[in-house]
Structures are given as C-alpha cells and as structure tokens.
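All protein chains but one are shown in place.
Right after this comes subunit A.
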Amino acid sequence: MKSTLATAAAKGAAIDIVSAIKRYGAFTALDDVSLHIEPGEFMTLLGPSGSGKTTTLNVVAGFTEITSGELTVGGTSMVGVPAHKRNIGVVFQHYALFPHMNVGRNVAYPLTLRGVGRAERERRVARALDMVKMADFAHRYPSELSGGQQQRVALARAIVFDPPILLMDEPLGALDKKLREWLQLEIKRIHRELGTTFVYVTHDQEEALVLSDRIAVFNHGRIEQIGTGRQLYDEPATLFVGKFIGDSTVLRGEARVSGEETAITIAGETVTTRRRIADGARPVMLLRPEKLSLARPGAGAGGRNRLSGEIAEAIYLGSGSKYEVRLRDGSTAIVRSPLEAESFAIGDAVSLCFAERDAKLLADDDQADLILT
C-alpha cells in the first residue's frame, strides 16, 4: 500500500516568484520579492506577523494578485489565473472545514468538483483519510472533532486531488505544543510520501527548522535570506536573521583597522578579527550561546578574545547551564555551557571567551531590536 501511494502521487511542481510587488494603497506588503522553489521541496516562509509571508502564500494560492512581477508554477504563468483554476492545495490556520458536510464529504469535495466518479472518489477519500490517520472518522461532522483532528481532515482534503503544490498557512498555530510537535512529524512524513512541493508559513523558527528543506526569512515585505536551517543559523546574512533564528548575543562595537587585523572595541575592551571592515565602522557582533565559554578572570586559556563581565543570572537546565552575563556597557550575553564545565554563581566576575571564527560581524540594523523581544 505504501509503495503504491508514493508512485500514484503527483510529483511536485516548481514555483518561481520574480520581483513580486504588492501594494495596498500606500502600504507595501511585498517589496520586490523573488523566490525559487524546487519541485518537491519543503520551503518555509518564516517571519514576524506583517512581514509578507502570508501575502506571498496568498499570491501563490490566487487569493491575492500581485501589483507587479511574475509568478510561475511548473513553468506556467499564474498571473491573472483565478484561485479555482490553479489546482493548488491550501491548508488554513483555522481549518476551514465545511461545517455542514461530514468528514467524508469534506474530503470528497474537490473530487466532486472535478467530476471524479463515485467508486474512484471513495477510493481516493479513503486513501487520503488513511494517510492522515482519520479513516474511522468519515461520518463525523467537523464540530465533533478536536482541533488536531480537524486540521488532519483539512490536510486530507487539500491533498486528495493530488495537487502538485500544497500551501500551509500556520496550520498548527491554534494547537497546543505537544500536538504541534507530533503533527510536525506527521507533516514531514506526508511530504516524504507524496513528493509534493510544500510551502509552509510560520512565525515559529523552531517549527521552521524541524520541517524545512529551506527557509526564506521575511521582514518588512522583503526576503532577508534564503537557505537551509544550518546556513541561516551558522551564517546569518543580516542581524535580523541572526536574532530570529536561534538564541544569540548581540554586541555593538567600533572597528579600528591595523595592518592585517581589525580590532573591535566593545565595552571598553578590544577583540580582534582577521575580517576586513571599514575603519571606524560600527559593526554588530553576533555570538551563539553554545559558542561562548566562561572562565575566571585571568585564569585558563581562551585566547585573546575575552570580555569581562558579571553573572547576572544562572539557570540549571539539566543538560547544562545557561548564564546571563552583564558586560561593562550594560549589554547582556547569553552563554550555554555544558554540564562538565565549571559552574558560576550570580555576582561572580567572569571572562567571556570565544573563538574568532564563531563571531559573526554584521551591519547594524536598528529595526531588529524593535521587532524582536
């Protein structure tokens, strides 16, 4: 059964968005967005609310027309094509199941619209419900199901007509954490089995990391960066991306170039880097919590890159410890240290150590602070 499922399923289509602009009066919802999605890829559009990710999804679904730009699906232009002719599956945050139809009729609806015969229809409905593990609920009405069950039915309804593309708009947003984590794995499994192109909208970076082949990070109607989760975490292109994906410590300093090296002054102390920066620039240094380590002042190794501070908060996490370190200029660094490392108490004076290669230097972006807490 499983093997026939995979072969019977339609293969995914590629999506190309080129220089898409969407304006609502004076407000620009999409500001020159370009995005290429590979056939069968799991692409997540990640960003805070109002960043343009849902608008992008609506543009692909056909609920919104772009003001200018181009959209092609599987090589065919979709500009001006109404939603019902696009053959794209959509799963909504609020399930959008038809309350006057039972589960079976809900899932059969797209097949009825396509004039699929009764026997074939029943077979495909059963297959889709089987895939989301809701086969026993065909005669129930949506109001008799829990949120998680409703969303699985909505998923079955969106894949039953074998669309080459499935769009999901924060489908797990209204569910509790446990259910969400379980359904994430279910969605991943279904993506593998179907081979359909998935476009998934979320504001939850963890969810994006769990699910996606690639992630497009949206901010203010623009895409800040597109890449795999690892790329976004290790090599953020902007401060916004660095802060949105994972925890990070952001330190502001001033650069002084001397010969081969660049010295950056942070909170009265100096660290060095080989990277080339304009003299007098004010870069931002981004450090991941697990790449920072703590040492007693003056003690131990740790190289030249050390900053002094004081422990402001110490949290025991079981798998290790998390510290908040207050630096001299008042900024806070977050450090995650392994279990075997030396432990510190609140008020201890410490040195914050890091390797040069782990410090990402980025252009400052004042807006990043406003958006993220």
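Going forward, a residue touches a chain if its C-beta (ideal position, glycine included) is under 8 Å from a C-beta of that chain, and two chains touch if they have at least 3 such contacts; residues count from 1.
Keep this in mind: contacts and distances are computed from a predicted model.
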| item | value |
| --- | --- |
| Candidate names "Phosphoribosylformylglycinamidine synthase subunit PurS", "Iron-sulfur cluster assembly scaffold protein IscU", "ABC transporter permease" or "Cysteine desulfuration protein SufE"; UniProt protein name, chain not shown | "ABC transporter permease" |
| Hidden partner chain, touching residue among A:Leu45, A:Val90, A:Leu155 or A:Leu307 | A:Val90 |
| Touching residue (missing chain; options A:Thr44, A:Gln150, A:Thr273 or A:Ser337) | A:Gln150 |
| Touching residues on subunit A - with respect to the absent chain | 61-63, 82-90, 92, 94-96, 98-101, 109-110, 113-114, 141, 143-147, 150, 157-158, 161, 174 |
